[in-house]
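What you see is part of a larger complex, with each chain still in position.
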Amino acid sequence: MTQPWILHEDRALPADPVTRPIAREVYQETKDLPIVSMHGHVPVEWFADDTPFPDPAQLLVVPDHYLLRMIVSQGRYGLNELGVTAVDGSLPTESDPRLIWRRFCEHWKSFRGTPTRFWTEHELVKIFGVTQRPSAETADAIYDRIAAELATPAFRPRALLDQFDIEVIGTTDPAWASLEHHQRLAAEGLGQRVLPTFRPDPLLQLDNPTFTHDVLATGAAAGVEVRDYPTYLDALRAQRLRFKAAGALATDHGCATPDTTPLPDDDAARLFDAAFNGRPVAAEQVTAFAAHMLFQMAQMATEDGLVMQIHPGVERGHSREMTRRYGPDKGYDIPFAVEYTRSLRPMLEAFGHHPNFRTIVFTLDEDVYSRELAPLAGVYPAMRLGAPWWFIDSPEAMRRFRETATETAGFLNLSGFVDDTRAFCSIPARHDLARRIDAGYLARLVAEHRLDLDEAIDTAKDLAYHLPKLAYEPR
Amino acid sequence: MTQPWILHEDRALPADPVTRPIAREVYQETKDLPIVSMHGHVPVEWFADDTPFPDPAQLLVVPDHYLLRMIVSQGRYGLNELGVTAVDGSLPTESDPRLIWRRFCEHWKSFRGTPTRFWTEHELVKIFGVTQRPSAETADAIYDRIAAELATPAFRPRALLDQFDIEVIGTTDPAWASLEHHQRLAAEGLGQRVLPTFRPDPLLQLDNPTFTHDVLATGAAAGVEVRDYPTYLDALRAQRLRFKAAGALATDHGCATPDTTPLPDDDAARLFDAAFNGRPVAAEQVTAFAAHMLFQMAQMATEDGLVMQIHPGVERGHSREMTRRYGPDKGYDIPFAVEYTRSLRPMLEAFGHHPNFRTIVFTLDEDVYSRELAPLAGVYPAMRLGAPWWFIDSPEAMRRFRETATETAGFLNLSGFVDDTRAFCSIPARHDLARRIDAGYLARLVAEHRLDLDEAIDTAKDLAYHLPKLAYEPR
């Protein structure tokens, strides 16, 4: 390939010659809408400090577990050879960013057919102006090109917020966060643009090895002295309000299952006391307490109006050895089947019609789209169905989501697109891909005379912009 | 939109320019075939009494839980504000049909992408001659138009049977039904056109609060004095025969799971005695007895030749509060995952090759199409796979059904299209949609040279007409 590497303007639109022109027309109406990125994992410090990104590998490879896991799966390089530090000190870490970048480019072929390929192309061509397809041969030239861009002020985090037209971005923060970075951003006029999200997972999991420490830290941050179950609830309630005061619109729950069965208060108090005082709690009771606390979180949401995001169904750190060596979020999280109909029932029966309760439910298990989640979101006013997430945030999977959820849930019971990434530069690519896939799906409805064109355009705008705004509307 | 609202003649046919003309050709051959509607929930009184429908809201909105649930999910109106009576008297019921109709029209946008949108369009335009898209502005004009039509003799139930070209329609009737309406219809020459279906669910569920009453009522209807388990079986057997004599071709089983494991007779008798005499029965034993009785129903089917329809996998009344307030079938029924391979084994091992046994198995869990149901229907002569049902009786889901079931089950192990609705006026729309989707699927097989056109047309006629006739053929 000697021609310059150019992305086709119709990429990811349907191929058939009747549908494509309609899809193009729909996409034209959404492609320039601002980005609402209410759920993600970009570190708040990047915006608070606004320091330049060090190099292409540290920006694009090392923090992106989608890239890392695919390269690891090919068997040539371990994570340490890709710049990930072995926290147990068992292996040396590759520190030459150029070498890490080369290893990524060598593996370009292995990304064919994956969304990573699509996002990375977008980033390289659209953001960094790269004109060559990645390969062992072109790795250095591409590296130099990106490194040169990163050295300019236009590529500092806050400037990229503007360049990407990100209207608002949510970070994910531990329940005990001091929120100082968000306060600094607020003082500098970015308080409405970079918002914290309350993530209490470790506080709800009695077998968390640092449970007592985390609970006390949360109490300290909230100004509540935790001694027992009631003061623990007080600390959670208070800290939620502190987050809300700092701009938070939502909480996030990465629970193992979406079970929301409450326990009698006495039982919950007794289990809390045991764990808080370092006594062992049986596995079933750990699980039961987590379900109980999910119910409590919903209760608190009816009080403070924070939107409750539920992200269940992942076996974190599937390879315990690799997790011990490299820490969490390195590509070893594997989904499993999850039940929602009975699990969410206690919460939805109690609060599903409550005017102040809002929950957005996500899944990595596509089976439940048509069987459980769309039927639930299609009747309970409080529930929205979250966009495809993580592994299934990809062209084919997004299309399947539209095809399996829409017929029962409609469009207005969805949250619109939610990117959920820690790879900052992939955010515009992800939203662009979602808008293209939605344009294609809606164009097919038009081509099949199931929707009029004006309705398709209106719905595309809803999905890209208005529904995320509405789903997380401040209350 | 100032132009009159017209439905495109190619709606729901595939968009691509190679496949559409073939689909059109196939659809032309099935669109005017009579409707065989062997499974549904239209009340038999409508036909027996042939009274005019009171108003548009009572005909099209209040009895249709698909419409109700979508409006409720948007959070503005409760069921009582849509004309549904709160049976506990807790809330006033909106009694102005014009206001109910307006509320539905206001929510027209929320139905985009759903089958309800497709069916309703068909009803409004094709049956009632409406020429405006529903909205808050057009609601009253549309109301008047429909109300005027309903006042004419052409829109009375029996006239609509003719207008819709319904060759035969099955109603669903409780096991203790007197069948007087069906007898009246028979006396008036409609005995071959409106058929009862035997639905014994409450009699097989030992935790049914009115179990003893329902059993005694069934015995009374059948002329059998029930005292114990053997006479209970006698009553069921006798009442099945009474239904058969009144024209019934099938029984219907809305069981929680499709488990068919029989118990030893002594155990079954003991459990029956306990429940019949008002003593408590443990939850597992309630479940075990239900499975046992499903097996008994299959056994009886080998004797009387009634087709056994199995519809499992729904949590009825997911919100117990709403169910207490409004009663069953108001949109709060939510599917869950169901296992068929092991559950149906006892029944299929015993009767799956029996020349007089026929069962049609339905699902709301699409996962089992390719994994369990198609492999089972593809070998056991007694079993057919029911068409997509309820939530999955929609364009995309019907297409998925064809794509995932056909390759293993073929077409001849299916029951053909079964509408299963209580919304009478949606019956022609539902059959029309199914015929369009099948035409599109078969056209694709032709376009991909996997089937010849003559075969595609022959198969389309099978699915629309011949297979339902065959599946429920009187014996």
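Order of writing sets the chain letters: A and B. Residues in each chain are counted from 1.
FYI, a residue touches a chain if its C-beta (ideal position, glycine included) is under 8 Å from a C-beta of that chain, and two chains touch if they have at least 3 such contacts.
Only a predicted model underlies this, so the values are computations on that prediction, with no experimental measurement involved.
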item	value
With 2 chains placed, the number the full structure-file assembly comprises	3
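What we mean here is this: only the chains that are shown with their structure count from here on.
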item	value
Cα superposition angle of chain A on its copy chain B, in degrees to the nearest 5	120
Chain B to chain A touching residues, read off their complex	1, 7-8, 10-17, 69-70, 72-75, 109-115, 117-118, 315, 318-322, 331-337, 364-367, 391-392, 394-397, 400
Of all residues in chain A, those that touch chain B in their complex	16-19, 339, 341-342, 345, 348-349, 352-353, 355, 367, 370-372, 374-382, 403-404, 406-413, 444-445, 447-452, 454-455, 458-459
